[in-house]
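Only one protein chain is missing; all other protein chains are in place.
Presenting subunit A:
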């Protein structure tokens, strides 16, 4: 979307035009989703967060400073919405040797390339608290002090959560050849569900035949 077109669509959104809202939504969908996906535990939560974020975008559009890039504004809203979404369970912490966190994953990591889907699913498997800190630190590039202030936790908690996140991610990366656990679990649940349904269906069919 070009700059002029974007301004037109924003103007339309300010008039509560549903078509313009959809255009804006569609235009920034991929961008917003890419942020929410790595903060969220799964696609559904990501979509929920993203929609809440877009609601903020639409309702606060008049506050948007046109001098700044719109995409950055949207990105910040998405990030903040994601952080808010998991705020209630961010306090997870432990008191290990925090300085060791810096070394985790620095060495002994295979030089392999993992694709986006693998990486995002690894991040999504992290507990909310770890994932949020890891995102803010490793991807967004905030310091522990900034993260602590943002999340209203101590820097120690922030460091410790990063440490745990890296530890878990490293294990996952090293085991990337194998299926991640959560995946097998969900497919097992699918199998159970399908099995239950087919049993139900066969009972039904048997009953009809009788």
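Criterion: a contact is a pair of C-beta atoms (placed from the backbone, for glycine too) under 8 Å apart; a residue touches a chain by one contact, two chains touch by 3 or more; residues count from 1.
The working rule: contacts and distances are computed from a predicted model.
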{"item": "Missing subunit (named according to UniProt) among the choices \"Sugar ABC transporter, permease protein\", \"Outer membrane protein beta-barrel domain-containing protein\", \"Ethanolamine ammonia-lyase small subunit\" or \"ATP-binding cassette domain-containing protein\"", "value": "\"Outer membrane protein beta-barrel domain-containing protein\""}
{"item": "Selected from A:21, A:81 or A:157 as touching the chain missing from the view", "value": "A:21"}
{"item": "Residues of subunit A in contact with the chain not shown", "value": "16, 18, 21-22, 25-26, 29-31, 33-34, 37-38, 41-42, 44-45, 47-48, 50-52, 54-55, 58-59, 102, 104-107, 109, 113-116, 119-120, 122-123, 134, 137-139, 141-143, 146, 166, 169-170, 173, 189-190, 193, 196-197, 199-201, 203-204, 207-208"}
